[in-house]
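One protein chain is absent from this view; the other protein chains keep their places.
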Amino acid sequence: MKNAPDWIARSVSRLRSAPPDAADKTVPPAASAKAAAAPRTTHDRLQATLRRGQEALSPRALRRVLTDLQAVIQPRTSELEGGRRAQVVADWYAQAQPAERHDLWLLMCEQFAPDATRFQSARQRYEAAAGTEEEGQAEITLRRALVSPRTRLLQRFAVFPEGMRFLVDLRAELLPHLKSDKRLLALDAELEHLFSTWFDVAFLELRRLSWDSPASLIEKLIKYEAVHDIRSWADLKNRLDSDRRCYGFFHPRLPNEPLIFVEVALVDSISSSITPLLDEAAAPTDISRASTAIFYSISNTQTGLRGVSFGDSLIKHVVETLCAEFPRLRTFATLSPIPGFRAWLGKNAPAMLNRFSDKQRAELAREVGAEPLQAPALLAAADKALALEPKSALRQWLLQCAAHYLARELPDGKPIDPVARFHLGNGARVERLNWAGDPSSKGQKQSYGLMVNYLYDLKRIDKHRSLLAQGKVPASKDIESLCP
Amino acid sequence: MKNAPDWIARSVSRLRSAPPDAADKTVPPAASAKAAAAPRTTHDRLQATLRRGQEALSPRALRRVLTDLQAVIQPRTSELEGGRRAQVVADWYAQAQPAERHDLWLLMCEQFAPDATRFQSARQRYEAAAGTEEEGQAEITLRRALVSPRTRLLQRFAVFPEGMRFLVDLRAELLPHLKSDKRLLALDAELEHLFSTWFDVAFLELRRLSWDSPASLIEKLIKYEAVHDIRSWADLKNRLDSDRRCYGFFHPRLPNEPLIFVEVALVDSISSSITPLLDEAAAPTDISRASTAIFYSISNTQTGLRGVSFGDSLIKHVVETLCAEFPRLRTFATLSPIPGFRAWLGKNAPAMLNRFSDKQRAELAREVGAEPLQAPALLAAADKALALEPKSALRQWLLQCAAHYLARELPDGKPIDPVARFHLGNGARVERLNWAGDPSSKGQKQSYGLMVNYLYDLKRIDKHRSLLAQGKVPASKDIESLCP
Amino acid sequence: MKNAPDWIARSVSRLRSAPPDAADKTVPPAASAKAAAAPRTTHDRLQATLRRGQEALSPRALRRVLTDLQAVIQPRTSELEGGRRAQVVADWYAQAQPAERHDLWLLMCEQFAPDATRFQSARQRYEAAAGTEEEGQAEITLRRALVSPRTRLLQRFAVFPEGMRFLVDLRAELLPHLKSDKRLLALDAELEHLFSTWFDVAFLELRRLSWDSPASLIEKLIKYEAVHDIRSWADLKNRLDSDRRCYGFFHPRLPNEPLIFVEVALVDSISSSITPLLDEAAAPTDISRASTAIFYSISNTQTGLRGVSFGDSLIKHVVETLCAEFPRLRTFATLSPIPGFRAWLGKNAPAMLNRFSDKQRAELAREVGAEPLQAPALLAAADKALALEPKSALRQWLLQCAAHYLARELPDGKPIDPVARFHLGNGARVERLNWAGDPSSKGQKQSYGLMVNYLYDLKRIDKHRSLLAQGKVPASKDIESLCP
Partner (left out) sequence: MKNAPDWIARSVSRLRSAPPDAADKTVPPAASAKAAAAPRTTHDRLQATLRRGQEALSPRALRRVLTDLQAVIQPRTSELEGGRRAQVVADWYAQAQPAERHDLWLLMCEQFAPDATRFQSARQRYEAAAGTEEEGQAEITLRRALVSPRTRLLQRFAVFPEGMRFLVDLRAELLPHLKSDKRLLALDAELEHLFSTWFDVAFLELRRLSWDSPASLIEKLIKYEAVHDIRSWADLKNRLDSDRRCYGFFHPRLPNEPLIFVEVALVDSISSSITPLLDEAAAPTDISRASTAIFYSISNTQTGLRGVSFGDSLIKHVVETLCAEFPRLRTFATLSPIPGFRAWLGKNAPAMLNRFSDKQRAELAREVGAEPLQAPALLAAADKALALEPKSALRQWLLQCAAHYLARELPDGKPIDPVARFHLGNGARVERLNWAGDPSSKGQKQSYGLMVNYLYDLKRIDKHRSLLAQGKVPASKDIESLCP
């Protein structure tokens, strides 16, 4: 910082005062040899940003937006006034073009980073204090040095009435750009960090969604349902019928949006097919006698909250709530899709074939009418899986492959199928495969129509989790015996 | 504790070895030459704790509590389960002795600190990445390394129904011990940091408190009122009468507690005395004609939220709300105590005397009947300030000293009087001194019965703040002309 | 039933002998010559009922139901217990056959009539007291003598939770039988009387229905909409869009049912066609600039409340509410069907033709291609009214007939068209006829697609009503000039 104070002061005062145009590009050409060691100031960052000259906004506009942003966290401003100024930026954003929004993200990232000088001195003090009485105070100072101006900036955006909505939507828009523009990572991380604090389970409210809920609210189930599309209001009404329950987590600052919701059917035994559950004409079960709760759909609704997980707590909370209302309930299970199975088998069919005995392979070859037996022929025949007879060798092979896929494939120590990863991570076990459980075209495309039940055995949640941590998928005997 | 350190250390280190954070086991056996460079592990910290042997709990009990705490953030535990386990600790705490509670605080501080090894490597990466594309990612890693296990621990305590109450009360209990035990600073800082996030103005709701509010709620006004004690339900009812407004900030997790509240009287002109405002027999003003809102009492209620400031936002929010309801309101001012004046004058009377002319001092001497004039005699005479005639020289002197105290004394760049510091910091100005504004014995003890109005001139809030930032107290002409 | 009348009569009279109302046992020993003079006792009535022997229920069942009914108003029973006993009868009713329900109605009618003896003595006292100090007391006694046991009976049915629903539904079921069975009139009248007291406007609450209302509630709009059918949830959502308002009257004992509701569009000028109002794709108006509120649909929902009128109060209440929310609104008008026009013209076309000049008739003949001009040919041509050119003589003729129909036809001193009768009775005037206002097949069937606006001119409501009371329909100049 020593060598630059003068021109820095000048350029900043220029930026903040009058039409800037070209001036800010005149940056000292090369960073010194000790670039890594020297702390980078906010000023340096701005220069770097401007040097690129890739912005959609004119320098004048860019400067104005930056000024508006800085006003938000102006130190003598109350939170309420800061919120009002944040709303000015949000209003601008609402009518801005995508490329202009991208400029805003970069400004937020690069101009509001932690103060490197302050961090470095705090870090030195922290390390010097290790083991002494000063350690606590030093930790505090260090943590404060890392509270970036960006944090305060985002906190002010949460203040105005639609501010939380704004931030969640902003991140949803930002996420697809992270791969192509690493500079945005810090903003994303800051948002994720804030969201994980603000949307901590401690601040969520479990609410039942029913046919007596506002139409504008349950309409969102149609919009957000991610597993089995809701085709109409009649379909929706059926899912909120007397033998169903639907619960969502809500946050006080997004009061009309479920952050996640789960659809539950109260039935007599573990469901093997989604068809009767979605049949609008089916008579409702007598819920006073129901023994089993089937979780047949779980959907996250806010892309912008990626990385903040609600699902596990939601399921546990719903199980508790159901137990209180229906003391007869004994079994809690899902009826779940296997979204990655067909794609996985497309790549792994040859390897899977090797796991089978000659006899089985001969039967398969006979049934498919292709000798020598080859994966492509098998997969082609599987296109018509729903038509297969119960005794079909191909059907048996598909079931066994699916069992293997769910119970044996843990490439990174975790189940490969995303739905399996979620439920097994929560402490469930793989319970049963259901042939033709989802005969819809989506079901066929994902998993040849197969569905799976995950069982939540309340007494074994911890045990199941320990097993999984050791790299072993908890599964029923049926599933185990299917694995080739 | 003396006889047990070893096995406790062992068992605790064992307890911590299973979780993924287990890296700390591999401690460099001997600290390197420079202690500052060597990271201190959790293990080291525990050793240090135990070596002191000052705990109130038996080693066995200490271990059990630690185990319970670790269970809360056990990585495979859902937030909900974590919350339940936190409640177990809270239940134990509820019946623990003060010294045992102190043990818990220390465990929370010392056994759940950030991971030093992880921090050091994240810090190195961060510094190396400066100016490169990696900078964003490195910032993220660094910030995560500083998220102490303590943070997660406290977050889980917020999950169970009375958890937020527990944390706020815990900090209130902890605060008085910070001076004598610096080790607790980190826990306090962590709590303050979490509270400032959780209780951000974005998450507070402004609610009116009225005579139609639950009795159990407004009863708390009696409990928490800090400026003018509420003597009875009749007094309370008077303060919630038709010409009064009372507003408080509420948080969703502490729904039955105002965090701060302000009492407002709607009147015709700036009030000069608290007496008519507290007169239960006085007829209410016709509020449809009121021109002036007087903020005559502001009270924080939660000691445990110290450092999280609500007052400024509350006042601004209330002003907005009042403007919407009463478009005729033109003037917003306080009627405030001057709590530190008398004590300050006790020390500074001689210096103040020097600021006065010989003539004035002669009058004072005559009036007091003490020649040569000395401070003690003046102060003794001031004991009966309320009885002084309007033309009394002593009365004039007290008023001038008070004006000086409010408008000129800024030892650390901020007003010395705590109430002045608050309102001036919010952008108000010193408007008027009121002789005998508070004739109660408390009023006399604090300020010889003097009260002051601070004026919130909505158009000059920013200007006033700028002035103050330059070390100049904004004040009315009357006040300026009083300053000796 | 034939063989049992005697013992039924006995057992019933025994049943009724204990209660204090037992006066009826002491039947005047010999009926006087004129039956009309002799009061008929409850006992006589029962005999008469049984003598007919037309009941669907067996004598035993009939007796049991009667006993159950009597238990409801047993004098030593509290209202709450009476309500519980009424629920027993309601439960029986829920599973009874139509003919059995008819039996219950007759029992309610005939066995719980006012006590004739008591009435006669009260009447004599009343007439004797005329002009004396006793008059007030005598009026009281007389009114009490007319409070039939039936009144108390029905009041008890209102006590149990679903009781009001039961009574309203019972009357809806009863109404179609009144013509064929005059004996039921008294029960109907008693219900109507009670309903008009219970559902007095004083006890109704105006509530807005919006897309934020419970789905189960607004679903009822689909069910009850009587003017322009709601075809889908998209149609419904359009009618609850930001430029619409929908209000209903609700009663505390039927909390989830609007008793009547009105749909309003906020627009720039008086609407001339229903088509854009029902167009789901149309962009909503900017309501902050709307000058005109169009009431385009009003529907009663409860057949069982026939004779209890809400419409007038609803419209006045909604006008007030809209004025408060939208101070710019200047014009309040309807866009209404003319449901009886086509049927009326079918009968009155020849007479109407006579009102037209020879020239007009010649033009009509030419256009229709039928000489000599005759009504049937005209009406046949009118089948394709929607295709008529603006200058068509037939179109002009239809408009003139409609103007006459609305503004001149008052057979019983009231407008002949039911919708006209309602709005004109409320003080509106006929404002404008709209060609092709409702091109739906229903619109064509009712009125050749014509619609009409009634204007609610708030300053002339009383004046319009006075005019109508004098037999003159208030109408705009345009309508007047159309009348042939």
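The first chain written gets the first letter, and so on, giving A, B and C; residue counts start at 1 in each chain.
Basically, a contact is a pair of C-beta atoms (placed from the backbone, for glycine too) under 8 Å apart; a residue touches a chain by one contact, two chains touch by 3 or more.
A quick note: this is a predicted structure, and the numbers were derived from the prediction, not measured.
Trainee: Missing chain touches which shown chains?
Mentor: Looking at the entire complex, the absent chain's contacts are B, C.
Trainee: Any idea which of B:70, B:87, B:111 or B:213 touches the chain not displayed?
Mentor: B:213
Trainee: Decide which residue listed in C:69, C:89, C:113 or C:170 touches the omitted chain of the complex.
Mentor: Per the contact definition at the top, the residue touching the missing chain is C:113.
Trainee: Counting contacts across the full complex, list the positions on chain B that touch the omitted chain.
Mentor: 211-219, 233, 237
Trainee: Provide the residue numbers of chain C that touch the chain removed from this figure.
Mentor: For chain C, the residues touching the absent chain are 35-40, 44, 48, 76, 78-81, 83, 109, 113-114, 116, 123, 127-131, 133-137, 139-140, 142-143, 146, 155, 158-159, 163-164, 182-187, 189, 193-194, 197-198, 200-203, 252-253, 312-313, 316-317, 426-427, 462, 465-466, 469.
Throughout what follows, only the chains that are shown with their structure count from here on.
Trainee: Shared touching chains for chain A and chain C?
Mentor: none
Trainee: Compute the centre of every chain as the mean of its C-alpha atoms, then state which one is farthest from the centre of chain C.
Mentor: Result for the farthest chain: B.
Trainee: For chain A and chain C, let me know how many angstrom lie between their CA-based centres, rounded off.
Mentor: Once rounded, the distance between the two centres reads 56 Å.
Trainee: Just the number, please: Cα centre separation of chain B and chain C in whole Å.
Mentor: A distance of 65 Å separates the two centres.
Trainee: Using the touch rule from the top of the page, what residues of chain C touch 2 or more other chains?
Mentor: none
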